[in-house]
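One chain of protein is taken out of this complex; the other chains stay put.
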Amino acid sequence: MSTTRPIATTRSATGIPTGKLAVWWVIGSEIVIFGGLLASYVMHRLGHPEWAEYASHTNTWFGATNTFVLLTSSLFAVLAHHAAEQGDGKKAAKWLLGTCAGGLVFICVKAVEWTGEIQHGYTITANGFWHFYYTAAGLHGLHVIAGCIIMLIIANDARKGKELHRVELIGIYWHFVDIIWIFLFPLLYIAK
Amino acid sequence: MAEHQDHAGDHGQAFYVKIWAILLVLLILSVLGPIIAPHVAFGFLEAWMITLMTAFGIALVKAYLVAANFMHLNVEKKYISYLLATMLMLMLLFFAGTAPDVMEHKGQNWENVAAAAEVERALEAEGKDPHGEHAEGHDDAAH
Partner (left out) sequence: MAEAGTAETHGAHAHDAHHEQGFWSKYIFSTDHKMIAMQYMFTGIVMALIGGYMSYAFRMQLAFPGQSVPGYGLVSQGEYNALVTNHGTIMIFWVAMPMLIAAFGNYLIPLMIGADDMVFPRINRLSYQIFLVSALVLIGSLFVPGGGFGGAWTAYPPLSSSAEYSLTPLGSTLWLVAVALEFVAFLLGGINFITTLMNARAPGMKMYDIPMVLWMIVVASVLFMASVGPLIAGAVMLFMDQVVGTGYFDPGRGGDPILWQHLFWFFGHPEVYVVFLPAIGIVAEIICTFSRKKLFNYKLILYTVFATAIISFFVWAHHQFVAGIDPRMANVFTITTLIISIPIAEMIFLYIATLYGGSIRLTTPMLWALAFIAEFMIGGITGIFLGASGSDIYFHDTYFVLAHFHYTFFPIAIIGFLAGITYWFPKMFGRMMNETLGKIHFWGTIAAFNSIFIPLFILGTAGQHRRIYNYQNFPDLADMQGLRVFATTALLVMLAFQAVFLFNFFYSMFKGKPAGKNPWKANTLEWTTTSPPPHGNWAELPNCYRGPYEYSVPGREEDYWPQDVPPDTAPAE
């Protein structure tokens, strides 16, 4: 797959580099995917007063820990971008690995949290709230895992000083995943 | 709030760490919100309003901080922000068109009997539960 990049990719009639423009469009399409799911959740939540009780069984501290982890990993991602902008691929790769580690911690916390909840009988089929709880967090978790995998590939390239512009692109995606969680946290954990 | 500088390249590491620190303070506030809300509630300002503000108001601020400073939307071309805002507007539109049918369980000449019955059944079942509908003040789940 060693095709040379076409000339089309290097053009930039809008002034935004091609890769970055595409990432913005990806995020645009992700907004409507999560938006559709969360809008459905909110309208059910408002129409079902009994869900408040179901929601009270979520553990805010797990949610808060994960928010902290993701915010910190976002900081690492932007520091990686900062390093990449200065042409320091090795440093960028290190920060990216830090971000990745954040993602990993996030998934581990989720695993512990879900294990406890499932053991207490709060499975995905329990009721409407738990349907949404697992689906929304699960969809978000898939994005975290996908982001981590892509980030490892990019970190490997960045370490050799190649494709440094991609560090920013994965960063933008990662911040977006972070923002989704920023909204999932109050929706699923705080509103009780 | 973050100071606005003209170019992303001007942001040093210290700047990003500062934004991160603000985000953490906001996170702590949003977690503490439901705990302190009952204590500061007075007059028309009820506990649930405070919780709503600390939860979703702060989420909006956090999202703005991340989008503007980490994603560098503040120095990106304007139409990217418009694009993302349009997508959010579409979701509001979807909500506005759908909620009258899904959020409500009855309207003009129609009634969602099954959904209303489920709400009633569940609320009755919860009547025995000590948490009841007043779970708002509880900072922690029972489990």
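Read from first to last, the chains carry the letters A and B; within each, the first residue is number 1.
Criterion: a residue touches a chain if its C-beta (ideal position, glycine included) is under 8 Å from a C-beta of that chain, and two chains touch if they have at least 3 such contacts.
Everything numeric in this text was worked out from a predicted model, so none of it was measured.
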**Request:** Based on the whole complex, identify which of A:Ile33, A:Leu46 or A:Ile153 touches the chain you can't see.
**Result:** A:Ile33
**Request:** Tell me which residue among A:Lys91, A:His131 or A:Arg159 touches the hidden chain in the full complex.
**Result:** A:His131
**Item:** Contacts of chain A with the absent chain, listed as residue ranges
**Value:** 1, 3-16, 18, 21-22, 25-26, 28-37, 39-40, 43-44, 48, 50-51, 124-125, 127-129, 131, 135, 139
**Request:** List the residues of chain B that touch the chain left out of this view.
**Result:** 86-87, 90-91, 93-94, 97-98, 100-102, 104, 107-110, 112, 114-115, 117-119, 122
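Everything that follows uses one rule, which is that only the chains that are shown with their structure count from here on.
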**Fill in**
Cα centre of chain A to Cα centre of chain B, whole Å, reads 17
**Message:** Residue numbers of chain B touching chain A in their complex, please.
**Reply:** 8-9, 11-13, 16-17, 19-20, 23-24, 27, 30-31, 33-34, 51-52, 54-56, 58-59, 62-63, 66-67, 69-72, 76-77, 80, 83-84, 87-88, 90-91, 94-95, 98-99, 102-105, 115, 118-119, 122-123, 126, 129, 131-133, 135-136, 138-143
**Prompt:** How about chain A: which of its residues touch chain B in the complex?
**Reply:** 14-16, 24-25, 27-29, 31-32, 35-36, 38-40, 42-44, 46-50, 52-53, 55-61, 64, 67-68, 71-72, 74-75, 77-79, 82, 85, 116-117, 120, 127, 171-172, 175-176, 178-179, 182-183, 185-186, 190-192
